[in-house]
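Of the protein chains in this complex, all but one are displayed in their positions.
Labels run A, B and C following the written order; every chain starts at residue 1.
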Amino acid sequence: MSDLDQFRLDVREWLEANCPAEMREPVRGEDDVCWSGRNWTFKNEAQKQWLERCVAKGYTVPDWPTAYGGAGLSAGEAKILRQEMARINARPPLSSFGIWMLGPALLQFGTEEQKVHYLGQIARGEIRWCQGYSEPGSGSDLVSLQTFGEDKGDHWVVNGQKIWTSYADKCDWIFCLVRTDKTNKYQGISFLLFDMETPGVTTKPIKLISGNSPFCETFFDNVVVPKEQIVGELNRGWDVAKYLLGHEREMISGGGLGDGAPSLGAQMLGSIGANGLGQLDDGLLRAELAQFDVDALAFKAMAERFTDEMKSGKGHPAQPNMMKYAGTELNKRRHELVMAGNGSDALEWESEASKGGAKARNWLRTKANSIEGGTSEVMLNVIAKRILDLPGA
Amino acid sequence: MSDLDQFRLDVREWLEANCPAEMREPVRGEDDVCWSGRNWTFKNEAQKQWLERCVAKGYTVPDWPTAYGGAGLSAGEAKILRQEMARINARPPLSSFGIWMLGPALLQFGTEEQKVHYLGQIARGEIRWCQGYSEPGSGSDLVSLQTFGEDKGDHWVVNGQKIWTSYADKCDWIFCLVRTDKTNKYQGISFLLFDMETPGVTTKPIKLISGNSPFCETFFDNVVVPKEQIVGELNRGWDVAKYLLGHEREMISGGGLGDGAPSLGAQMLGSIGANGLGQLDDGLLRAELAQFDVDALAFKAMAERFTDEMKSGKGHPAQPNMMKYAGTELNKRRHELVMAGNGSDALEWESEASKGGAKARNWLRTKANSIEGGTSEVMLNVIAKRILDLPGA
Amino acid sequence: MPMYLNEDQAMLRDSAREFLKSEAPVSHLRKLRDDNCKDGFRHALWKQFGEMGFTGILIGEDDGGLGLGHVEAGVVLEEIGRNLSPSPFLTTAIAGVAALNHGGQHLKDKFFPGILAGDTVLALAIDEGAKHRPSHITTKAERSGNGFKLTGNKQFVIQGASADALIVAARTAGAAGETDGLTLFAVDKDAANMSMDSTRLVDSSMAAHVTFDGVEVDGDAVIGEVDNGWQVLSSLLRAGRAGSAAELVGVGAGAMDMTVDYLKQRKQFGRLIGEFQALQHRAAHLYSEMEIARAAVLKAQQLLDEGKDSAEIYVSVAKAKAGRTTNLTVREGVQMHGGIGMTDEYDIGFYMKRDRALNEFMGDANFHAGRVAEIFGY
Partner (left out) sequence: MPMYLNEDQAMLRDSAREFLKSEAPVSHLRKLRDDNCKDGFRHALWKQFGEMGFTGILIGEDDGGLGLGHVEAGVVLEEIGRNLSPSPFLTTAIAGVAALNHGGQHLKDKFFPGILAGDTVLALAIDEGAKHRPSHITTKAERSGNGFKLTGNKQFVIQGASADALIVAARTAGAAGETDGLTLFAVDKDAANMSMDSTRLVDSSMAAHVTFDGVEVDGDAVIGEVDNGWQVLSSLLRAGRAGSAAELVGVGAGAMDMTVDYLKQRKQFGRLIGEFQALQHRAAHLYSEMEIARAAVLKAQQLLDEGKDSAEIYVSVAKAKAGRTTNLTVREGVQMHGGIGMTDEYDIGFYMKRDRALNEFMGDANFHAGRVAEIFGY
């Protein structure tokens, strides 16, 4: 038996013993996600237990080094862990912008001290991070950002405004792009970390078309940030930001994979019914669902290929942009079909039967997928330029 | 009874008496089209008779003035004539680039003498015209054309090369864009007419992917063109060309209307068969065909609206670009579906059963629809600029 | 009939446009939602519809109406769509009146004056499942004395809780899936044994689930002939489908105008985003599709007004084409607006929500494309 086969058996056994039954149910909504952090209230004992056990094992960040709170798994081992968790429908013990975005950036650009300190906090779910990138005038054109950090010797004084800060009102710390040199567009931005409880930081939730407010406007009024809280070099924050955006895009692309059920079409038999031939009793919707299932399964294969290639250093470095584009467009299509398949039931916005309009609100939420973290248009621009090498792109 | 109702009765009676039975069959291919001209051989007596009778009545160009060979019909009368001809499936008596393109341009820009002379020839089917617009380096960017006419007092000497000249090897005369001033890009082009038998004119058919050669390369080697054979002012040929392109786009857009059968889907019952519910036994193809039929019927309504608006001066002047875009894209889709619906039968290229690969060759021919007469991309540019008034378009 | 509006129709369009832009723009809908309005529309606006004469478009001149047609109905509905103005116009003055025109004079006398005045509201109780399947009606209407007793459930009854009467499709004979054996009834709101559960929809309209638990109606409530209700229902559906297609075109036109305007204002990378060719081409494609959808809708309306058989197929073409096109337009609209398009504060999201509900109303684009295939026999 190979080492990997043995590892699989060990993992299977550990999961069997340690993953609580309640944590083997699909994530049905925002409510089931464990973000953790200073102000977190666990939904139930199982959620807490599952996080603690994974933290102890390093399984919140299995491929990070053990020195930073990870399990130090190889690419092959990490894949087996993912497969085994998927096999029993285990929920992620911890969801975190720290894991998906800041962590990889720190691993690449952080000092050893920063890695030990911040990565450990992330791995243990102690600090919930938000991201300060976009500004009202700087959407797709991120690098035109205006938030300014004035150099005051051993600290900066930051003034300005961010927008689309995910859950800023619930987060503990922010990683934030701040202009530190007004004379140089690209090489005048620094990547700073600071506590959201620092005096001068205020947040204001933005109400979305879904009726929910997952994003905020965030204001900085003379916010003091010590000099050691910079990642990477002064004025070279754009390098960190670009690296991190790649990971963000990778993360968002996963939305296209849906809820784990292999067929969206089969889910519609309940609401639509079958005709005399046993086919969905709406031939044109059936056709759309079949095309969707083909595309979704193909994308699932692509996601596996992408992960395998990335982990082994084979993928094109701009490939996350393609994944983000394809995954988010697919997810939007999925939710259009969920709405169509559930007809007038899915139009209800407040009723109990509709769980407070869950389907409609989720559908509307997905419309942001192809905007946040770089629009589909920006992704296509990047593919044209960096992968296809088209002129003037 | 209104005058129009009376007119309808008269037309119906005239058609009944004058349109030969053979001319009441759908046009099944290039072979059934009557182009006429100096070198024309009528396919049969009925084709000849039908043309002669329509010429006598002015019905080859019903809405042109009687002085130029038309019937002088009002917009309402012309629509009735079209409807009554469609009712009995009457074939067009004459197909002609003269009618569709040069004629309207002459009516707008020609001298009285030119109108009487050239329009009369067109109306009677005496001269078959081709169009000299594109050049090898000037496709979408038409105005960069290089063919040059040197001023020699009472005539020009034209040198250069055209490409995509439809049936140049079979045509009698050409209307041709020629640069007469090298210093002014837009206002340095003239619109000239000349005989294809003029010394120095040679043509070379271009073999297409369909295996047919409806287009030529056309070469001008010191071709003498008398000064009176210009339409519009010297160096203002671009105005004539633009006007004419509108009519060309209008004409090409008609391809989307197909062969007159109201449903493409119903035509596939023969090749595909029906399932137990009486539906086409290929649910996904059926869905595509149903979507196509919806789009085709909607476009048919649009074509009627477009004609009515244009004839009454209500349409946006750039609307032909929209029609050309939508009509040609629709026609390409139609032929993709014809190929899919006829499966491996339609792949045959030379067999008798496939009539020498008619379906495949027609399908490949349609791929030029969205290129010739202005590409779909150029049409979209024009809509963005002239209709939507988008900046920098 | 030429395929453009005649002078009278153009005048009607202008006055509807001016009226709705002034009295019921998107801010009107927003306020109504924020006020948690339980009707989903303002009775005062409905009264104004009466004063403008809109409510009498399909009511014959003998009955005090304007005796106009579906083209005119569509002219008003396109403007309603453009402004997202909430009203009972489509259900009451178009679909409802189309049904009642099959009814006896007593029904016309009972309902038309109130409709003409902008007082009476009708709601349509047609759907029984999540998807529109009008021939699959199972609600029973059993003979009972001089009248009938209705038992069954309906859903997606728009403005049901605010209606003075419901037009109810029920089965007096036959089985689900058959078109024979249906009968249409006008049931007063205060009928005993009828209960409603009203809920807000994504587009801020109100819709009811209605339960008929042995609701007694007398013979006068029958619209048209007993067992032959498919004919009445078909008129109702044709009017409602052509009308909702027209409203969809208005929704798409409103969303496109907002979006094209935004392309001319928003700067990114130092340029107006409307200068980017990729967005230009997508906007031009939308324009093309919207023009075609509008033509399909007008054709359907003209054929309806001319009483042509081909109206049947063109109504489905219109609803399918308008549905698909407006859906594309609102999706592109939100995407081209970027982040701001996702905020509740901005109006484009209201267009997306209205499109969703209107697409579902009386059969979505797939339903109607499937119907086109069925009518063509494949």
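The rule is simple: a contact is a pair of C-beta atoms (placed from the backbone, for glycine too) under 8 Å apart; a residue touches a chain by one contact, two chains touch by 3 or more.
These numbers come from a predicted model, not from an experiment.
The chain that is not displayed touches the following shown chains in the complete assembly: A, B, C. One of A:Ala56, A:Ala353 or A:Leu390 touches the chain omitted from the figure, and that residue is A:Leu390.
From the options B:Ala56, B:Ala86, B:Leu277 or B:Leu347, the residue with contact to the unseen chain in the full assembly is B:Leu347.
Residue-wise, the contact with the chain that is not shown comes from B:Ala360, picked out of B:Ala326, B:Ala360 or B:Ile383.
Across A:Glu45, A:Asp221 or A:Glu309, the residue that sits in touch with the chain not pictured is A:Glu309.
Panel shows chain A; residues 262-263, 265-266, 268-269, 274, 278-280, 286-287, 289-291, 293-295, 297-299, 301-302, 304-306, 308-309, 312, 314, 319, 322, 325-326, 377, 379-381, 383-384, 387-393 of it touch the chain omitted from the view. Although one chain is not displayed, chain B still touches it through residues 134, 139-141, 144, 163-164, 206-209, 211, 271-272, 282-285, 288, 332, 336, 339-340, 342-351, 354, 357, 360, 364, 367-368, 370-372, 375-377, 380. Counting the whole complex, the residues of chain C in touch with the unshown chain are 276-278, 280-281.
Keep in mind that, in the parts below, only the chains that are shown with their structure count from here on.
Chain centres here are Cα means. That of chain A falls 40 Å from that of chain C. Note on chain placement: the centre of chain A and the centre of chain B lie 54 Å apart, centres being C-alpha means. Counting partner chains per residue, chain A has residues 283-284, 288 touching two or more of them. In chain C, the residues touching two or more other chains are 369-370, 373.
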